[in-house]
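Heads up, one of the protein chains got dropped from this complex, but the rest are sitting where they should.
== chain A ==
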Amino acid sequence: MRRKLDVTEGEFTLLRNRFGRLIAGTAASAMLFAVAACGGDDTEAAPSGAPAASSSAPAAASAKVGLAYDIGGRGDQSFNDSAAAGLDKAKAELGVEVNELEAANGETDAQKEERLRLLATGGFNPIIAVGFAYSGAITKVAKEFPEIKFAIVDDAAEGANISNLVFAEEQGSFLVGVAAALKSTKNSVGFVGGVDVPLIHKFEAGFEAGAKAVKPDIKLQKKYLTQPPDFSGFGDPAKGKTAAEGMFDAGADVVYQAAGGSGAGVFEAAKAAGGMAIGVDSDQAKTADPTVADVIITSMLKKVDVAVFDFIKNFTANTVKPGITVYDLKAGGVDYSITGGKIDDIKAQIDEFKNKVISGEITVPTGA
């Protein structure tokens, strides 16, 4: 009898988990459709959305741009969305035709290759892959289609027809580290990283160096939300909130998040604790939920949109160069934001550091 009860419980848990995931999946899809239905297809977030521009754009630039997203796709309010913004801008200003494909959770390299190949055989040129996960796939597929131009964001995969759009995240993070240290009255700041991977280590290293450049004795708390291959740390606000709450409780008053979608939870925690937060990738004082946006003193801008737009623009002008393009502070690829006027008083000091980084007087560590 006991045994039987045991089994039924096990089975129930199993089914509930399975169905919970299904229901969540279905609900999410339904919401996605609702958004698509209400918002039209591509009007959202086109930065300089001139609706007439696409029709009046020169017909010469009729490139078909294919873009493959990393996990999360359009709508993650962060990394992928930034790429999407660049794509939308290219569509509006250059009149190019675009198509976007999304990655699924837990897929193999073969599926990523297939996605790029599908774009290549579908007549898309150029093709942009967003995220280092496409590293192996793009190397292979670019070889098969030498006449097509490929670009990959955040990775240095080599190929005669691959352009690498990489960023000096540590330099931007350095500046917000400076801002955090200057704004901290308790001499204690925090860093929340999404997933413990080398890419996010660059954010951490830059932030730490920036904070210590101002106050060498500052206390720094660090926390990564998940360990690979669990990449949920980039999309779990609850985890972000718990981590940030712990930091505020332990005396921090400014927390920098490099955790993608989990950052929303960090902002909530900052709001509840009366602390300050620093956003990442996009100007989050503008993109975050308005109820918490006032805790965001600045954001580390990683201008994936600029990189994507530049690449497409170069393509239409026939000036694409293979190899690495580093979007650093000097090139304006990374920066800090001033929306909200929370750091106007210390802007001069931050800019002083900014000039030192640009001139090479300060070399920011990359954590590698």
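The definition used in the following text is that contacts are C-beta pairs under 8 Å (C-beta built on N, C-alpha and C of every residue); 3 or more make two chains touch, one makes a residue touch a chain; residues count from 1.
Keep in mind that, in the parts below, contacts and distances are computed from a predicted model.
> Of the candidate names "Aspartyl/glutamyl-tRNA(Asn/Gln) amidotransferase subunit C", "TonB-linked outer membrane protein, SusC/RagA family", "2-oxoglutarate ferredoxin oxidoreductase subunit alpha" or "ABC transporter permease", which one corresponds to the UniProt protein name of the undepicted chain?
Of the names offered in "Aspartyl/glutamyl-tRNA(Asn/Gln) amidotransferase subunit C", "TonB-linked outer membrane protein, SusC/RagA family", "2-oxoglutarate ferredoxin oxidoreductase subunit alpha" or "ABC transporter permease", the absent chain's UniProt record gives "ABC transporter permease".
> Which of A:A129, A:A157, A:A259 or A:I350 sits in contact with the chain that's absent?
In the complete complex, the chain left out is touched by residue A:A157.
> Touch as defined at the start, partner being the missing chain; which of A:S82, A:S135 or A:S184 qualifies?
Hidden-chain contact among the options goes to A:S135.
> One chain is left out of this view; which of A:A63, A:L87 or A:L101 touches it in the full complex?
A:L101
> For the chain that got dropped from the picture, name the residues of chain A it touches.
On the chain A side, contact with the omitted chain comes from 3, 6-11, 13-14, 18, 22, 25-26, 28-29, 32-33, 36-37, 41, 99-102, 104-111, 114-115, 117-119, 122, 132-133, 135-136, 154-158, 196-199, 226-230, 368.
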